[in-house]
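Heads up, one of the protein chains got dropped from this complex, but the rest are sitting where they should.
When the chains are written out, they are named A and B in that same order, and each has its own residue count from 1.
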Amino acid sequence: MSVSKIKKYNNDVLLDVLNLSVTFELKNASVKAVDNISFKIKRGEFLAVVGESGCGKSVSALSILKLLPPKIAKIESTHLIFDGVDISNWTTSQLREIRGKRISMIFQEPMTSLNPVLTIGDQITEPLITHLKLTANEAQNRAIELMSMVGIPEPENRLNQYPHQFSGGMRQRVMIAIGLACEPDLIIADEPTTALDVTIQAQILELLKDISKRLGIAVIMITHNLGVVAAYADNVNVMYAACIIETGSSNDIFKNPSHPYTIGLLRSVPRLDKSREGKLATIYGLPPNLMNPPSGCRFAERCPIYEKQCDNSPALIDNVTSKNAKVACWKTDFAKVTGAKMYASNKKTKKSVPDVNATPILTVNNLKQHFNISLRSGWFTSKSGKVKAVDDVSFSILPGETVGLVGESGCGKTSVGRSILHLNNPTNGDINFQNISMNKDSIALVRRDMQVIFQDPFSSLNPRMTIGKILEEPLIVHKIINDKASRLKRVNELLEQVGLYTYMADRYPHELSGGQRQRVGIARALAMEPKLIICDEPVSALDVSVQAQIINLLEDLQAELGISYLFIAHDLAVVRHISHKVIVMYLGKIMEVADEKSLYSKPQHPYTKALLDAAPVPDPEIEKNRKRTILKGELPSPLNPPPGCVFSTRCPEYTKECSKLTPPLVKFTDEHFVSCIKVKEFNA
Amino acid sequence: MLSFKNSMVGVIALTSIAFSATTAMSASCPKTGGILKYGVKAEPPTYDMHGTNSYAVNHYVAQHYSTLLTFDWKKFPKLEGDIADSWTQSSDGLTYTFKLKKGIKFHDGTPLTSADVKMSYERMKSPPEGVISVRKALFGPISTISAPDAHTVVFKLSKPDAFMMDGFASPFNVIYSVKDMKKDPKWHIKNINGTGPYKFAGHRSGEAWKAVKYEGFHHGDNCLDGTEGYRIKKLAEPLIGGQIDTELRGTAPPERVMLSKEMGDKVTYQAKTLMTLWVVSLNSKTKAFQNPKVRQALNMCIDRHAGLKTLAKITFVAPRPSGYLLYGTEYALPDEELYKIPGFTKDIASSRKEAMKMLKEAGAEGLEFTYNNRTVSHPYDHIAIWLMSEWKKCGLNPKMTSNPTSKFVKARRDGGFDASIDWAPSFLPDPTLMHFKYISADRTSSNYSQYIDRELDALFDAQGGETDIAKRKAIVHKFEKRALNNAWVLPVTYTDRVIALNSKVKGYTIAYSHILNNTWRGVYLDQ
Partner (left out) sequence: MLKYAFNRILLMIPTLIAVAIIVFLVLRVVPGDIVELKLTAEGGEVSMEQIEAEKKRLGLNDPLHIQFYNYMIGIPQGDLGISLWTEKPVAEEIGSRIGLSFQLAIFSTILAVLLAFPLGTLSALFRGTFLDYVIRIITIGGIAVPAFWLGMLLIMLVLSFGKLPPLGTVSFFVDPLTNFNQMIWPAISVGYRYTSVVARMLRSSILEVLSEDYIRTARAKGLYERVVIVKHGMRNALLPTVTVIGLEFAFLLGGLVVTESVFNLNGIGKLFIDSVIRNDLNLLQGLVLTVATAFVLVNLIVDLCYAALDPRIRYQS
């Protein structure tokens, strides 16, 4: 069929993929990244593809338009019918005609997905000029229209700006505008909000959902965030190790998960709407290596209900419970009945409770961390600005307590951690640790007792040292154990403590998975037998199932050793799950402090409320009935914070008084403090 | 600072001899026309011939000027007139009278008169403020210069000077115009106006020097339409590639191999020993060298007979030993006498054995000393490498320090060396010229060894005053033997000069020095 004669057939099934496989031919191996998957998407449907990293969800999406490197990626399929036409054998130049015109893509990284040297206007008008043959003027008018549609203020002026002048959220709006430009039939969105803050994520997803519904565009959204799936998707494909293992409507998947993996995945996620009941379900082990996948069910190795028959590959067959649902499992009936109970660790355990009368191990009073930054350096003039990264923050941590510190990026939560560790010397304020007032001299005295775990487990481990050496080093430096044999014994002990094998002592960091590396990071912190560990986003780089493993580990260690944590994270659900007390920060200031229960069930500060509103819950029923207050706008520049209450510019309850004074942190209940003039003291 | 004039005490007992013009008024040009292109490896620091010894100035500028006398290159050192038509010398040797040719005009049209000659020589003898004359000393004996009429010049000397006639023929002692000199005494540093065969037509600094035929040239043997001189670095490729037709300073043996191979019969050579003697000066301030045995030992380690033969194949040195005076010339020590002097024997084995014995006795075994070299490949590096290896054969430990020219000159002047390569340029095989370097340091500025030897001074003065050739020869031989035995200055050998010319260049005769015969008179292109 000639390319030029494509016209819209208005078929009900927009895309029909049958037996799609993608093989990467590498130098000395071939990896089947997508293995024989089939799915259909109807016009106007919102399909979510979920799975952990490396499961092939992005590759399958990219392979539809052959956007993979042609030299190494071999794409095969029985057919790939798009709107009635089989495009599986089309060349790239044929595909070019539908790329961006009928199928467009939105990518994960808005920071890198736009060309830094071309104007936004140029990048939006390009597909218009190429596909719709608009004149430059027409294209520009259309671009302005698109930009207002995706909520970019002052589109006329911003047309000539460059990507670096846009925030991450705004760039993602631009990406969406580009995707919408030619009014396509299908948008493939590959983790469109993963890099964004939760309030911005909500804005973007609402926008995408709204526009696709309005224009009747089908959306394939690839994500690992189950909450997002529950909130927006009509149908869900669950992928595991290059295969689709379960598919069905969003309701089916969340209510009646039929595959052990789906069940495990759902249970691994901490719930924002539920208090910590016990340990998270964890799926044992790691996904298989796709260079040499197991011959039978790919999940068999990790499956808690494995049986002999699982050594044969199960087909994706109709799921009896619901129509249109399919599952690939021999024991689906048993799985459905057993549910999350199949994961042994899912026993209810009590959260360890710290002694509220004990002396706090760490007290922070009026901590300030200001940075002077040079804005412009001219020959005669230089202008510098002051960023108040942390402004007047006070809190304390009890022995054995976990204090969660949440907020969007740029709120100063990481700076708090760095100030306490004296990685940046605080501008002002008192930090007391075990009754020692800390300053840059006394920090050395307490270093052993105060350890840190970083977000990126790879870059924080020396790539040239074996795991054993990494763990041994602090023991030598701090003269904790002086003879070699005992040191090695201790290293083995530590490895076992964090759930690693002793033989891993001889491995190098790159030989370990992300979760394993984070375990090494924890073991290194534990080596010093600390009283307090500052965890700076320790699980945000990890996949859901691995994240659960790490959270469980941290909890176990706390129960066992009585360690206190300052747990810094942006994921509200994770923080809820692990913390006793939660601090919400915004622009360097504390908005609200409370025990976990009251903060999540009875949030008082408008910002806390908005944060909780924005974060989707992995339960479609709750999500469908939820009314969201989506925060408008973005985080103001920290160089020029709003007067009065720093949240005033985005606050839905804003009145003039809010700009007049900085609200103090006032007691709401004994355990609950809020910094908002609208919130009256509970017992007043 | 004492200088040349004190040494010029010889009385030349020639009776008044009248020389007649030896050159026909208009030498024949077998062919005329064409532009001759030549290469020069250095850049002139000035245009003023009076103020320089630089060959670069000479190669570019000589063609624009005339001198009183010049040489007959085929019968060198026979003198002939340039602007002088005839000349006489009084019997007491104190008065020289020159009759000038008539009708000579400067390139700007000004007629040349005796006043121009008078003022030019006065400029050299006693230069005005701001003018450098490097031949001030040479004309010291001249007491007065007068111009009784427009075409007669009379030089009166305070004492006879055997060397004066050659001074009148020196290519640097050119005649300027009174008009120009009056304009500004320094005018000639940057401007040119002469009576020579070719007229100055432009100089691009660092690049090219152009000249055109001067139709009014008084000898009429300027056969070319013009000449173009180019600043070059290496001569072989430009010569092969037709960028230049010749280079007059000389070629090294390896270059000749290449030229012959590439050009075949398109290249011709002319060879003549260049009267520059390469020597090694030993510093009299160096403790070890104050012992004459050590100096002699150094000299005796050098195998001049075999070594120079080999050296001559790779660089431009003569393939045989020489004393201070050019071998084979009238006053030079005969070979059999020269070879008896320590260091010149053919039996190198016993010579070295003896040298090592002497060093041992002097407590200078394995002596370490510095050798100041100039970072120029030909012949400096080649000589240096050879000498180093010769000395090491006696167990000596010379350390070479290679310096760029400016640093080298300074080190040589300041005595910043133990041994230094050095050279003695002359343009006539005359003892007065050639021995002048070896007299006491307070009488010559070119004695870089800085020694004092009054006996040598006395012998030098005596030969200058001796007019009997046989007697003068005896004194000269005595000087030569004493100086060679002193071994303050160790002669390496004279320079072999071979120039390469494109075969179409005809009519040129090589002279004993690269500063002689650079006016292109009689040269024509056969094409």
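One rule holds in what follows: a residue touches a chain if its C-beta (ideal position, glycine included) is under 8 Å from a C-beta of that chain, and two chains touch if they have at least 3 such contacts.
Every value quoted in this text rests on a predicted model; they were computed, and no experiment measured them.
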Neighbouring shown chains of the undisplayed chain, as defined at the top | A, B
Among the options B:207, B:330 or B:526, the absent chain makes contact with B:207
Option touching the unshown chain, where B:182, B:313, B:413 or B:454 are the choices | B:413
Out of B:80, B:184, B:225 or B:262, only one touches the absent chain, namely B:262
In the full complex, which residues of subunit A touch the absent chain?
-> 65, 67, 92-93, 96-101, 104-105, 107, 109, 112-119, 126-127, 130-131, 162, 164-165, 175, 178, 376, 378-379
Touching the hidden chain in the full complex, which residues of subunit B are there? Just list them.
-> 1, 3-4, 37, 43, 45-46, 52-55, 130, 132, 134, 136-138, 189-190, 204-208, 228, 230-233, 237-238, 240-244, 262, 276, 404-407, 409-411, 413, 423-425, 444-446
